[in-house]
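Below is one structure, written out as structure tokens; the observations come after it.
Of the protein chains in this complex, one is absent; all others appear in place.
The first chain written gets the first letter, and so on, giving A, B, C and D; residue counts start at 1 in each chain.
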Amino acid sequence: MLRFLLRRIASIPLVAFGVVLILFLLFKSVPGDEASFVAGATATQAEIDAIRIALGLDRPLPEQFIRHIAGLLQGDFGYSTTFRGNPLPHILSRIPATLALTASAILLTIVIGIPAGIIAGANRNRWPDLVISFSVVGLLAVPNFWLGMVLIAVFSVSLGILPSFGADSILSLVIPTLALSARLIALVARMTRGVVIEELRKNYVRTARAKGLGSHAILVSHVLRNVLIPTVTIIGLQAGYLLGGSVVIERLCAWPGIGDLMLTAISVRDYTLVQAITLIFVIGFMLINIGVDLLYRFINPRLRYG
Amino acid sequence: MQRRQFLTAAAGAAALAALPATTLRAFAQSGSGTITYGQSTSILTLDPAHGAFTGYPGGYEAALLLFDRLLDFDADMKIVPQLAQSYEMSEDLQTCTISLRSGVTFHDGTPLDAAAVKFNIERMMNKDINTTNRPLWDPISGVETPDDTTVVITTSAPFAQLPNTLAHGSGAIVSPAAIEKFGEDGFAQNPVGAGPYELEAFSPGQELTLKAFAGYWGGKPGADRIVFKFIAEPATRISALTTGAVDIIDSVPVQLVSQLAGNADIEVINRPGLRPIGLIINLTRPTLSEVKVRQALNLAVPVVTIAEKVFFGYAQAPDSPLAFDAIGHKSVGELVYDQEKAKALLAEAGYAPGADGIVEKDGARLSLALYVPEGLFPGDVAVAEIVSGALKQIGVEAVITKIEKGAYWDYLRQDKASMVWDLAMFGFNPSNASGTYHLASLFKSNADDNGKPDVWNAGRYNNPRVDELLNLADTAPAEADRLAALGEAQDIIWADAPHVWLQVNENVSAARKSVSGVAVMPIVFTTLRDAKI
Amino acid sequence: MSNVLAVEGLTVNLTTQDRSFDVLSDISLTVAQGEILALVGESGSGKSMTALSIMGLLPDPVAAVTSGAIYFDGIDLARADETTMRKLRGNRIGLIFQEPMTSLNPTMRVGPQVAEVLELHKGLKAHEARARVEGIFALVRIPDPKSRYDNYPHQMSGGMRQRVMIAIALACDPDLLIADEPTTALDVTTQSQILDTLRDLQAELGKATILITHDLAVVAETANRVAVMYAGRIVEQTSTEQLFATPRHPYTVGLLHAIPRDEAMPGEGRGRLVEIPGSVPALWNLPKGCAFAPRCSRATQQCQDSRPSLVDIQPGHQVACWHPVEAEI
Amino acid sequence: MADIPAAAPRRFRRTHNVYLWFGSSLLGFFIFLAIFGPMLAPYDPTEQDLFALLEGPSATHWLGTDNIGRDIFSRILAGTGYTVSIALSSVLLAGIGGVALGSVAGYFGGKVDRVLSGIIDLLLTVPNIVLAIAIASVAGSSAMGLTIAITASFIPPLARLVRSKVIELKEEDFVAASVTIGMSHWRILLHHVLPNALTVIIIELSLNAGQAVLIGSALGFLGLGVQPPAPEWGTMLGASREFLTVAPHLIMAPGIAISLLVLAFNTFGDGLRDFFDPNLEK
């Protein structure tokens, strides 16, 4: 287990390196003059040239990339025009907000999505299933940002019972969490339903019935754990959706996380910041997946007792 | 089961632990004595040397409280002393002698004396540190400190606007000790000034908390604490105000003003701005170098309707290249919406409608590239869409390209060969309130029209008479002469129509009635210096 | 010997999206205490359906008993409610399935999977059940029962898992044991071991047992009596000895000849096996008369027109055939 | 029932596929609108009436007007073409890219696979909307830029899917049988492996099309979409955000249009899945 963990963690820098390279090349292909974005609106050509030299933008690409990597290794993400320097501390200060949002979305997904899927799967083609499956189909079609807008329109603007912006109280989490997790809840419910139906067809369930167990007992003591194994994987795979979705939702709800910061960075063409945040997203995604793998191993005896 | 409960609990704990301290802070804290201001722009840096267009004007508004300046603008943009007790310009407009208020200290306890002021002015003169606002500071050639409370500033040429510069946001006086302590890079996050409020907490881009500075020379300010919160969404800003989560908001979208006005707890504060919005016309294009075409474009756009309908009356159609409240403004014309006349002018210029309704001359369709930033000016994209629609009516095609605001300036300020636009939306905010500064920035001919524009004459307008008049407006010893020159310049520019004039927006903020003393300045800023709760 | 189970005229209908047809038609059989009745037939003949009907585990609502009765201890299982059935299943009727690899819950240790039955039906506490389970493990020849108790299924071989399945079936000392292809998925050496254990248990415990298999050789080595099924019906039923000595139904004869035999000539000659031509008809598309008629060399017009019923042609030997094979082989 | 021939090929058996029926009708409706919408629109989608701003639904403007007095109904109709064609073309391009990458990696394995899978896995660690946002910010605001961004963000997951399906099929005996008769690997890939992966790919593409609409509209919402005055739905939503309190009806029409189109693609995909393999659960 420990070896597995170490190996997975060791793979992070490798992947990070690849992502850094891809982003580096991507953003080097942006039209326009990087130095003049940095210099600002009223800079003269001489000033822009000075900045170009100061930031090493006059060097050949490979050298720029090596400097970039060397900087990253020392925790220097480069020159962000927004923060006039290394954006890392500012990004770090915003991570907790994104973490809170995504964690509460995952929590809500687990608390609603999995039970809903189990209820639907266990009552296949009966009314609870129809209600849940219908909701799932609906939720999967609705854009999360629009759902957020509707929630704001209803609960903040019309009813005035929920704050619609910022991160002031635990209530502030409600709308962004709902908007962010709705699709994931639907996905997880739907997949869980499928897994439950599939598991219920398996021979060990037939054995349990042959033992004289009732449907409820079979569901709880036999099927549940087998259902959780694939479900955990699904949630892990969807972590990317969650992190990505947070970008849009944070902007909509003025939630002060790194997704919101990323959009700000894009609107001012602060590509240093965009790259840094994307890298943070990637590392976050990998960490979540390592966590999920650990959990997966924890639930699945086949992997625990190889 | 136990394992499941454990997992759930662990996830819950993780989520709670992940909430930042600021997130969990309840409303309770914003009780008595705290004013919370929901800003439409974020504060990223608090160094006056940073032009920070990215966070403009959020940072300036905080700077007004953190830092005092030698001079200040009053509500009508008249220059009044602040840290200076008095000031005097010499006859030749090349020297300004300032007598400092004595006994003033910075938040860090160090004295604000002539040396500190000299340090500040020299810092702003340093091109490596102050990369923006150059036209405000470049004329200054030296600073002398005859004694602890006297500062003498000299300029290389007559510079009537020097007091405006000192009253400008970049004229904020910062603590030299703090600069030394935090370094040029660190100061932006740890600002120390001599204003009525000092820094308590700062998370750039999100929230800034200032607390009353006990040692302020002007006495205790109106609130114990002022919190600046960045709320990008207008709708969320407004709901924050109506629910009382914040006390003041800025940039109230005009369509929402009537809604707020109906709320008994809320007061709407509005003030015409100093920034006329228009489209810079690329005069290097042969088609657009023809004045009749430019006049036709101006005639084709229903500017009065835009001001009244799109901006709900919280805007006006300009009557001069300068905004109404700018110092030196003179009403030089009236914007007429007359598409028939526009068409006639086009016909005079040799254009005839082509097959698709777009006018042509010598087989070339009159199709213009209209560049517009997103989110930089009020209703920028919507206005561009209206202009495009209106021009279509007279047979001129305007294809819109919208650019992220951060990259916009780069498109605007290109050398001649790289100019991709024919029309580009622009609005200049003369943050030192000087009409001369305004016109000079926009219409003074460039040293080299092939290179990048010197300031904001991106359309390459070139009229020697205007250059002459603007020079006079800066250097003529008598104020009356200066104003006359400025007036004539406005006449000429208006007639030449180097821009498509659009509208002058009002700056609209709103405050809960529990807070008083909130003012909106013509230069966009909402100031809380005199705010009380 | 008293009958533990008596199935009378059982007919089961299956309804799918497209069609509805009988998967079992008029099945009658009895199993007495201490007896092993083998149900033998090829895939689709209905032997597993019979087991599921007895256990009340027909896929609901797709399949349902439409007529007939299943008497067990005075109860008609075909009409019993779910509560009654739950009390019988695993308690008084034990069931062993074909696939030992998938019939155990992969995420649960094997011991508790056996103990569960005892806790459910005998009200035992977990620690009491453990001792009993270890005893049952020993009974079904699982070596080292104490440590095996805590194994997960994937840590065991196929043979061991099948022993666990047998332990589950036997845990509550049932009156009736149903073994559905218990050795089909196993290797021949493992099969031999499991069959040996089943035979020993039969000798020790004397349960009434239904053994479902497609392998006549397994039948010969294990069962007292045999019912041969074809296309949802029993076509021949008699004692094992009788069946192998004098099979009367042409299908049974065909099956017996199709097996490459011990006694047949060794390799080199490579004579032809006796084959049954054609293939099993679809249950939803059965011929009007005898279902085997299209493949039968003895078939006449009568066979095509009307269906023979299962009748005694001599005491203890029932055949459903208009033209049974003469009693010689 | 190993030896019972299936009576009829299963594709003729399913008549009650509600998903497929509903999905294809709705999709057909949208495609109809995409083609004929502009002709049906009562107004020019860019025509402004500055004296009728932010109006609610009425007889003259069925869905009301936007902040510069354009008819929302006409804009929704005119916007269908953008959204549908961006979704379809990006999914099609992503399909081509994903199939090419995934099948080569999966079928030939070894070093080729290690390199290609390495790149695919790398890109998969970037959340797809983040990737799309990054690419859109480079590619610029245009239908082309949007298509490139969506395509690029869909290729990695598709390639992975195709790769795993190809690896699965490669293990099938019919592929081994093709090898033993001397067939070349390219031919096996094209004639045996890919055709059998096709249904999975088509289903996935159809579901991806729904996702493409969501991502495309999210980019539009964030201002990274098409250029004004193009009536792209996400962009319309982004523009109406400011008017949420005074004119909440502005968010309804584009939001519902997006949701219905996504619903159409999703149910169509689900229907296809049921059609090809009724035993597969979603």
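A few notes on this one:
In this section, a residue touches a chain if its C-beta (ideal position, glycine included) is under 8 Å from a C-beta of that chain, and two chains touch if they have at least 3 such contacts.
We adopt the following convention: contacts and distances are computed from a predicted model.
Its UniProt record calls the unshown chain "Dipeptide ABC transporter ATP-binding protein", which is the correct pick from "ATP synthase subunit c", "Na+/H+ antiporter subunit B", "1,2-phenylacetyl-CoA epoxidase subunit A" or "Dipeptide ABC transporter ATP-binding protein".
Annotation: of C:28, C:67, C:192 or C:304, C:192 touches the absent chain (contact as defined above).
One of D:36, D:51 or D:174 touches the chain omitted from the figure, and that residue is D:174. Among C:75, C:138 or C:274, only C:274 touches the chain that is left out of the view. Those residues of chain C that touch the chain absent from the view are 42-43, 157, 159-160, 187-193, 195-196, 199, 214-223, 240-241, 243-245, 254-262, 264, 266-268, 270, 272-277, 279-280. Contacts to the hidden chain, counted on chain D, fall at residues 2-6, 8-10, 172-174, 176-183, 187, 192, 195-196.
Operating definition for what follows: only the chains that are shown with their structure count from here on.
When the C-beta pairs in contact are tallied for A-C and for A-D, the bigger tally goes to A-D.
Core chain by CA centroid proximity to the global CA centroid: A. Here the spacing of chain A and chain D, counted between their Cα centres, is 21 Å. We define each chain's centre as the mean of its Cα atoms; on that basis chain A and chain B are separated by 37 Å.
Distance between chain C and chain D, defined via averaged C-alpha coordinates, is recorded as 51 Å. Residue positions 152, 157, 251-252, 266-267, 269, 299 of chain A each touch two or more of the other chains. Shown for chain C are the residues in touch with two or more other chains, of which there are none. For chain B in complex with chain D, the touching residues are 233-235, 238-239, 253, 255-256, 259, 302, 305-306, 309-310, 372, 374-375, 379, 381-382, 384-386, 388-389, 392, 399-402, 404.
For chain D in complex with chain A, the touching residues are 118-119, 121-130, 133-135, 137-138, 140, 210, 214, 217-218, 221-224, 234, 237, 241, 244-245, 248, 251, 254-255, 258-260, 262-263, 266-267, 270, 281-282.
The touching residues of chain D, counted against chain B in their complex, run 46-48, 50-51, 53-54, 67-69, 137, 141, 223, 227-229, 239, 241-247.
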